[in-house]
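The complex appears here minus one protein chain, its other protein chains still in place.
Here is subunit A:
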Amino acid sequence: MNAELKLFALGTAGVTLVLAALLVIVYGAETGPVLQALAARTPLLLSGSPDFSRFEGGFAANIVISIWAMAIAAVAGTALGVGMISQSSLVRTPSFLLMNVLRNSPWLVVLYAMLYLLPFEIALFGTVFSFSPMIKAVIGLALPVTANVAEVFRGGVEAVPTGQWESARSLGYRRLQILHRVVVPQAIQFMTPNLMTTYAMLFIGTSLVVVTGADDVLSVARTVIASDGAQYATAIYLYVLFLFFIFCFPIAILTRWLEQRVRVRQ
């Protein structure tokens, strides 16, 4: 953990210093008042409410959206990944095609498409479910991430020696049973670092949900800039950069550490 800890300290301190230096360069003598304005707007940017009374908007919304999207993508991606390693080409080919289409589509376009593709509300068994911008954002982000999860799943399964498959088959297991009981439990350690990278990518991608009208940190930032004046724009975007960095960087470091451990064990 030592090298990673060093990198963590260097990265956190260095990036904070760089962002602070940029703030001072841009604002010069006005840095003090700008910092005060930022501090006053912090609750709004973090939680979407002026006094931390609820956590439905701002940076909290980004975290909620990313967790839901990852949960959906994990389930759908595993299913797609199982399809991609199927023995029947009738299942395998469409799965591969779907994975490639989803992986090569820009997230922004998928989000826009979901905005128009999904209805405002849907009546199911007498109850009306309404698709809020938040739900559309979650579905729009989950789609491309599904492809990434499927690739990670396939890579993890392929990293398990084929001997494991053969011996499990000779013990009388069926294909899905082998996957579930023998291969995936061993593949999980190869998959974990890649899944974490996927999550970090997804979290970075949540900045795009601004186009669906969800109440995310960038939407709040734009509202604040519109109300407080364009002179604060640079400071607020610097602050948002800092927020994303502080959330994603520890994940990146942890990923690297786990990768090292997996490599050593092999």
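Assume contacts are C-beta pairs under 8 Å (C-beta built on N, C-alpha and C of every residue); 3 or more make two chains touch, one makes a residue touch a chain; residues count from 1.
The rule is short, and it goes like this: contacts and distances are computed from a predicted model.
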{"item": "Hidden subunit of the complex - UniProt protein name among \"Amino acid ABC transporter permease\", \"YCII-related domain-containing protein\", \"Dihydroorotate dehydrogenase electron transfer subunit\" or \"HEAT repeat domain-containing protein\"", "value": "\"Amino acid ABC transporter permease\""}
{"item": "Touch with the omitted chain, as defined above, among A:Leu10, A:Ala71, A:Ile188 or A:Ala226", "value": "A:Leu10"}
{"item": "Those residues of subunit A which, in the complete complex, touch the missing chain", "value": "7, 10-11, 14-15, 18-19, 22, 26, 101, 103-110, 112-113, 115-117, 200, 204-208, 210-211, 218, 230-231, 233-234, 237-238, 240-241, 244-245, 248-249, 252"}
